[in-house]
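Dumping the structure here so I can ask a few things about it.
The complex appears here minus one protein chain, its other protein chains still in place.
Let's look at subunit A:
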Amino acid sequence: MSQRTERRGIHVDQSDLLCKKGCGYYGNAAWQGLCSKCWREEYQRVRQKQIQDDWALAEKLQREEEAAAYASSHSAHSQSTAAQHASVGHFSKFEEKKTNEKTRKVTTVKKFFSPSSRTTSKKEIQEVKAPSPSISRHASFDTDQVSKEFVDFLKNLHKPGRETYKQCRAFLLNMSSKKVCCPPETITVSISYQNKETFLFRQDLGADELSECVQDFYQNLADRLISHFKGSSESVEQVMDQVEKYIMTRLYKSVFCPETTDDEKKDLATQDRIRALHWVTIQMLCVSMEEDIPEVSENVVKAITDIIEMDSKRVPRDKLACITRCSKHIFSAIRITKNEPASADDFLPALIYIVLKANPPRLQSNIQYITRFCNPSRLMTGEDGYYFTNLCCAVAFIEKLNAQSLNLSPEEFERFMSGQTSPQFSSSDSDWPCSESGLGTTVTNPVLVQLNHNLELLTGLCTRQEAVMEAAQSLQADLLTWSDSVQQEVHNILEKYPLEIISKVSAIDANTDNDNLPSPIKPQVFAD
């Protein structure tokens, strides 16, 4: 059938549809006329080249560094090169997926049984060491993108830019070589352990030490830059922002919620705590936001979305930006409700309310991560710092929250916490009707309103989809009967006008085939 339609349809040159590479598959305009396979290959080639260029630059800088190191101490040279060499491969593996809890436990046990000969381990490491950079780097496109942007940014700065890049590379190598230069038994673990980098890294340095390393690095670099830029603090801050982005994108996986801390435990505790407080109402917190006003509830939803989004960012400053955006939405919500600028007295309770509603994922880990690895000038001063501090306050308040802080009696608080009663039903007056109030068309809870609205939309979509399906089916039926009817028609016509083979004899042409005719009736040509 499709073939028929194609022949019947508008004329498109077949060759226009095919992949430009001529592989025989169909191409697509979105892929610049290539088929998906050729496009991927092409794209990868370009990207690979970019990566290689960056890599070459990095290598060059590294060689310079090594040369300098060689000059300073000849004896340490070979060792350090080996370490640096190994760490390149190791480093790129930071980005590998964190293994789950189970695997970790298994390997911890494993390490007691693994052989602990140093020579073997070294050899093993050499072997494991270098998956070609392109392959391992290929795993994280984001990281490549960030590196590329970083290099591009620094290119415009000329000498200080190169200097900065060198410093960053050296720092990253230093961070990763910390793992390589560790006691023999730790190296052994790495063999029996697939995800060794992360493991070693964490065992080597505690969270606070890691933080200290990074913060020291920031400060040293900032000091140097200040002299480079002759004290222009804005340029320094710009560069430092880029440096933070570059460094932290790379370190994120291994320093976010590290095992050496109880961040994860705290995350779970906070999450449970917030869940247990699900019954807290906006009135109990004395928040001045009227969620009945559509604009207000819109801002509330946006604030919740922003604070949840924080977890998806890798760079501390990006996380801060999420908090700031969330806060701005809260301010708008309060401003619309009260019709005057929101003050700190209004803001903090509102933020607490938003955190309770959102229950942001890995809240404690995120706060710890920001505190440890953000450029400090962004934390304790500046607008971002202000909102971040408020978030910390909100979390601290939620942890300590008790009957008094909600203006409840201790008994009431206990009942709510234990789930015996919930405030909605105990105080069920006109403003909060129970859901089982029959044909209750006046549901005031905004969440329920939203839910109903969404359900209506869904049913609407369902009926429309059904209509579409019906129409499609009837179209199909029509097409079938149409082809049948065409056949029928053809058949009828054929019957009406049966095909007759008319013999050639019927026409006698005087000018042709004269020779074939029997002689008696051979036409005679007479001259006039």
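Just so we're on the same page, a contact is a pair of C-beta atoms (placed from the backbone, for glycine too) under 8 Å apart; a residue touches a chain by one contact, two chains touch by 3 or more; residues count from 1.
The rule is short, and it goes like this: contacts and distances are computed from a predicted model.
Taking the options "E2 ubiquitin-conjugating enzyme", "RAB17, member RAS onco family", "Trm112p-domain-containing protein" or "Cytoplasmic tRNA 2-thiolation protein 1" in turn, only "RAB17, member RAS onco family" matches the UniProt protein name of the chain that is not displayed. Per the touch definition above, the residue from A:C257, A:V300 or A:L348 contacting the chain not shown is A:L348. When the missing chain is restored to the complex, the residue among A:A56, A:L268, A:M380 or A:L448 that touches it is A:M380. Contact with the undisplayed chain is limited, among A:Q52, A:S232 or A:S312, to A:S232. Touching the chain that is not shown, out of A:Q215, A:Q238, A:T260 or A:T305: A:Q215 (per the contact rule at the top). Taking the whole complex into account, subunit A touches the unshown chain at residues 212, 215, 219, 222, 226, 230-233, 236, 328, 331-332, 334-335, 341-345, 347-349, 376-377, 379-383, 386-387, 389-390, 392-393, 396-397, 400, 404-405.
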